[in-house]
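Note that this complex is displayed minus one protein chain, with the remaining chains in position.
Labels for the chains are A, B and C, by order of writing; each one numbers its residues from 1.
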Amino acid sequence: MTTLPAGTPGQPLAVGLVGAGRMGSFHAESLAHRIPGARLAAVADPAPGAAQRLADRLGCPNALTDIGELLADPQIDAVVIATPARTHADLVEAAARAGKAVYCEKPMAVTLADADRAITAAHQAGVALQVGFNRRYDAGFRAAHEKVASGAIGTPQLLRSLTRDPKLADPAPIRPWTIFLETLIHDFDTLRYLNPGAEPVEVFAMADALVRPDFKDRGLLDTAVVTVRFDNGAIATAEANFQAVYGYDVRGEVFGSAGMLTMGDVRRTHLTSYGPDGIAAECVTYDQDLFHDAYVAELADFTTRVRTGTTPAVTGEDARAALSIALAAVQSITTNSPVLIDELKEQ
Amino acid sequence: MTTLPAGTPGQPLAVGLVGAGRMGSFHAESLAHRIPGARLAAVADPAPGAAQRLADRLGCPNALTDIGELLADPQIDAVVIATPARTHADLVEAAARAGKAVYCEKPMAVTLADADRAITAAHQAGVALQVGFNRRYDAGFRAAHEKVASGAIGTPQLLRSLTRDPKLADPAPIRPWTIFLETLIHDFDTLRYLNPGAEPVEVFAMADALVRPDFKDRGLLDTAVVTVRFDNGAIATAEANFQAVYGYDVRGEVFGSAGMLTMGDVRRTHLTSYGPDGIAAECVTYDQDLFHDAYVAELADFTTRVRTGTTPAVTGEDARAALSIALAAVQSITTNSPVLIDELKEQ
Amino acid sequence: MTTLPAGTPGQPLAVGLVGAGRMGSFHAESLAHRIPGARLAAVADPAPGAAQRLADRLGCPNALTDIGELLADPQIDAVVIATPARTHADLVEAAARAGKAVYCEKPMAVTLADADRAITAAHQAGVALQVGFNRRYDAGFRAAHEKVASGAIGTPQLLRSLTRDPKLADPAPIRPWTIFLETLIHDFDTLRYLNPGAEPVEVFAMADALVRPDFKDRGLLDTAVVTVRFDNGAIATAEANFQAVYGYDVRGEVFGSAGMLTMGDVRRTHLTSYGPDGIAAECVTYDQDLFHDAYVAELADFTTRVRTGTTPAVTGEDARAALSIALAAVQSITTNSPVLIDELKEQ
Partner (left out) sequence: MTTLPAGTPGQPLAVGLVGAGRMGSFHAESLAHRIPGARLAAVADPAPGAAQRLADRLGCPNALTDIGELLADPQIDAVVIATPARTHADLVEAAARAGKAVYCEKPMAVTLADADRAITAAHQAGVALQVGFNRRYDAGFRAAHEKVASGAIGTPQLLRSLTRDPKLADPAPIRPWTIFLETLIHDFDTLRYLNPGAEPVEVFAMADALVRPDFKDRGLLDTAVVTVRFDNGAIATAEANFQAVYGYDVRGEVFGSAGMLTMGDVRRTHLTSYGPDGIAAECVTYDQDLFHDAYVAELADFTTRVRTGTTPAVTGEDARAALSIALAAVQSITTNSPVLIDELKEQ
């Protein structure tokens, strides 16, 4: 699949940001300052004042509260969608129909029907659609992927990917399956990325509310372990927890017939301290520290690919595949049994 | 529970070794040279010449092919059982009935009925019974256990223990459930050790023959991931594979409400090399290198406890608890569903 | 000392680059794209075409072969000097006299008289003068400095700083004392940075041509160890070599009465590989990878300080102090004896 080049030759890509929250603000800064081939052309956020404040800070001339207005602007070449998860698929569809190249934060959709709708819209419009699985742009995870793809560790047999957030986000907005649909979705994509060419076939999940047991009756799960069997035989584990007191912990491991790779490092810097209590080092706390370079790299790559008409490196189909594992995990929790991806019931 | 002190005060404990294979030979060397409080008083092995060769090498005056003869020897205070797994329970029972303190290699039994029989025999005879979960005597795993027990990482929420053997043992003697009953049994015990006071309640396993797919039809599994839910909510993963090309890999991780601990190091020494191809270090290949000190420490501790009448640190009940997880994993593989420990069906 | 704020309020600082070589090009890219508060207003390089090529690539409207023309341009607020070392002091003086804020690559000067001249010119003109000791902007070295300054390791007693370049640069342009004046100058500054408040009092150096013994008769030294005694008693070692086959190696260590800090990591990413030959990881090869973030941070900090009239964090006086150690090392090599900084003979 290829897409038409977007933007005006010789001009930076005009990108509109949709969603001026924490992640959106970071992407806006990247578009404004860190990516030579792009410029922040507009910001839209329905929350009163949010778009304006961000636009003012970054010297962006165009702040909107009406997302539709941004999508309708013919000056905009591409959009970055950084709104709440459940709005993503609709926005991808609308942006694609408006002819914009689309970068969408994960998850691209929370049902398979929505995922299919978003993918189809992008295909029909011939626009690029890239999904924000930023770990694919982290130097360590990327090098691991390339080594596995090159056969350096033989056939993958055991994989592990984990995410431990630094602290439990305010539980109010967390919906019952957030841990699978919004957190572990990264790990499900990472497992596919570290097992290139293989696809998941069976999923089993165990989960619980251990960080905040008081929210368990509201269906809030904050600790989960998901086992995934792939069609090349590899057995993978994805693990998440919402409150790591030591920092933001993202690690991966691939064990194969000819070797093993490990990735991930919670250290903030290369400084190590030695004192009467032993050895000490500081941890990374915020994900924008840990993945700062990866966030910039993915948007830079999106920009380059959109301008040259090259298919994005992380597609809507990738988002759908990770979503399938997440939905199978949800179903596994509900039924307390392993779930075949092919027999996944749409919820 | 306490046991009567064994041995003659002022004399080293007279220990008889049963089983002169690889592990038995190492224990014999420890008894002969590394443990001041013990002496190697006899070696018995039904294989012609095996006991004699080992006894000669270590200057032990008493080599036997009849194990019963060793057990009947009133000069013997204690026995170390290092025979094939399926003979362990009978030998524990016989040794206990003969009034010997018993150190038994893992697994102590391969059915719950056998485990109960062995435990009962030791209790009735009032003899010490210690099981060879050597990782409990490794300095790193032990320090981790103590930190968890002291509350340093709060309540455990996620655990991991893995074993990857350096190479696939000759598959001929491997029986279908070896990976659970003889390999992962270590990890199941480690998970209990790292989650002190908690007990397993539910088990799910995925496994396959990925190292030697040609033996799959003989039921040989060489790769497995087991998920275990504990009664304190913690969710644990145990993972094994029979052929790690890089060496002998044993690691553990405990994540809790107040911190995380990691254990295990495959490095052979503290030497690191830097060259045109980057950074390099050598790995540990044989388990007797990796756990050399732990093997000696466990037998030294057994010796001390037996001589002083102190209950062993790793009991028959511990062996039974680990076996329960292993048998639940077997049942989970057979039924492809999670298994409650309380509803475990005896095979 | 404070300086007058430079630049036009509300406008990015207009920075002219002098010297379009490797380091200059990187700084130009930072000014063009990575530092919101600055813009690349002009590039000057006497080499035919060099300035033009760089300016074209970065969309800079003003490319010059006459450095004087750039310095005379009233639109230019500040200059970045990235020319060969021996031209630095003159250019700092000229730029200061032209009223420009000055960022100068290390070494700011190669004689104390030149250093004094440059410092005086900046003081008299009231312009900011910052020197390119980029390691002070590396997160690990900076955190170490702050810990030492806070008293976390007590009084420094032993220090170490080392630089090993990935490969011997073409020896033709290397002048006899390059290893001290251009390479170890970083380490001399680092030692001062890691021993805040202390000053060097005595220096002894050993050096040789081990990488290229054939150039020894031309006075080319490629391997050196310098011992420095500080006025707080600390004894420090600086070490350099021009050809590390494994990569670019920059490390530091401070040992004090209450602890130790180590800094520096040659690993390229957090990926570790395990295979039949053991454990492996890749090394950083180019200094712009290793210090990419530090190079950007120092120029961003310069920009901010210049715009707000804040004294630079790395001053001409710092450059002079590091130069004193370098010149003492040169004298120590020449006399094969320790040299007191206070009795340093100007060459």
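List of remarks:
To be clear about the criterion, a residue touches a chain if its C-beta (ideal position, glycine included) is under 8 Å from a C-beta of that chain, and two chains touch if they have at least 3 such contacts.
Keep in mind that what you see is a predicted model, and the values were worked out from it rather than measured.
Contacts of the undrawn chain with the visible chains, over the full complex, involve A, B, C. Which of B:Ile153, B:Cys283 or B:Val306 touches the hidden chain is settled by the complete complex: it is B:Ile153. In the complete assembly, the contact with the undisplayed chain comes from B:Ser273, out of B:Gln52, B:Thr111, B:Thr155 or B:Ser273. Checked against the full complex, the candidates C:Leu58, C:Ala85, C:Ala139 or C:Met206 give a single residue touching the omitted chain, namely C:Met206. Remark: the residues of subunit A touching the chain excluded from display are 244-247, 249, 266-268, 274-283. The chain not displayed touches subunit C at residues 155, 157-158, 164, 202, 204, 206-208, 210-211, 213, 223-225, 227, 229, 233-235, 237, 239, 241, 243-246, 249, 255, 257-260, 336-338. Interface with the hidden chain, as seen from subunit B, comprises residues 32-36, 139-141, 143-144, 147, 152-153, 258-265, 268-276, 282.
Everything below uses one rule, namely that only the chains that are shown with their structure count from here on.
Arrangement of the chains shown, judged by which pairs touch: all-to-all, with no pair of chains left without contact.
Superposing subunit A on subunit B by their CA atoms means rotating through 180 degrees, a value rounded to the nearest 5. Although subunit A and subunit C carry the same sequence, what matters here is overlap: shared residue numbers make up over half of all numbers found at their interface.
At the far end from subunit A, in terms of centres built from Cα atoms, lies B. The distance from the centre of subunit B to the centre of subunit C, each centre being the mean of the chain's C-alpha atoms, comes to 57 Å.
Averaging C-alpha coordinates per chain places the centre of subunit A 42 Å away from that of subunit B.
In this assembly, the C-alpha centroid of subunit A lies 39 Å from the C-alpha centroid of subunit C. Touching of two or more other chains is recorded for residues 258-260 of subunit A.
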